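In what follows, a single structure is set out as structure tokens and then discussed.
Here the complex is missing one protein chain, while the rest keep their positions.
Our next item is subunit A:
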Amino acid sequence: MEKQWYTISVYSENNVGLLNRISGIFLKRHINIEGLNVSKSEIEGVSKFTIVVFTTEEWTRKIVGQIEKQVEVIKAYYHIDDETIYQESALFKIKSDLLFDERQIQNIIKESNSQIVTVARDFFVISKTGRRNEIDEMHDALEPYGIMQFVRSGRIAVSKAEMPITNLLQEFQNQ
């Protein structure tokens, strides 16, 4: 079975220690978490984990089964990239000299629709939000000039299909 990117969404109670339980499931299967974001969800008191993995559908399904088994997990889903609208954010820290000496850097900023967040005497910081490959492309473009620091956030994602999660959760609770 072919490996691809999967976004796993986990709706859970907001309890201490649950991240440890969930990450342990990936650890046991030797599957690397490529992206992780935890935030509040559209439902009050319910947290949402957005976890990105690169693996097969079979493994993803089994992992989701194990995640759903956790007492504090309300429901978990998985989607391929085409089924979601997602974004990640990245920050690039670059030497300030380059902003003036390397005209190409300004072009990269313009063409990538990224923003300069701050400019200091020694460095400036570019922020880029987009799909993972867009951030990768920008990283590749800037790398030859020297990147002082780079950081990328976890993924945030919503499904393309209508997914009335509040109703689904209500239905789940009424089962």
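As a working rule, a contact is a pair of C-beta atoms (placed from the backbone, for glycine too) under 8 Å apart; a residue touches a chain by one contact, two chains touch by 3 or more; residues count from 1.
One rule holds for everything that comes next: contacts and distances are computed from a predicted model.
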Name under which UniProt lists the unshown chain, selected from "Inner-membrane translocator", "Xylose transport system permease protein XylH", "Spore maturation protein" or "Acetolactate synthase": "Acetolactate synthase"
Contacts of subunit A with the absent chain, listed as residue ranges: 12-13, 16-17, 20-21, 24, 28, 61-62, 65-66, 68-69, 71-74, 172-173, 175
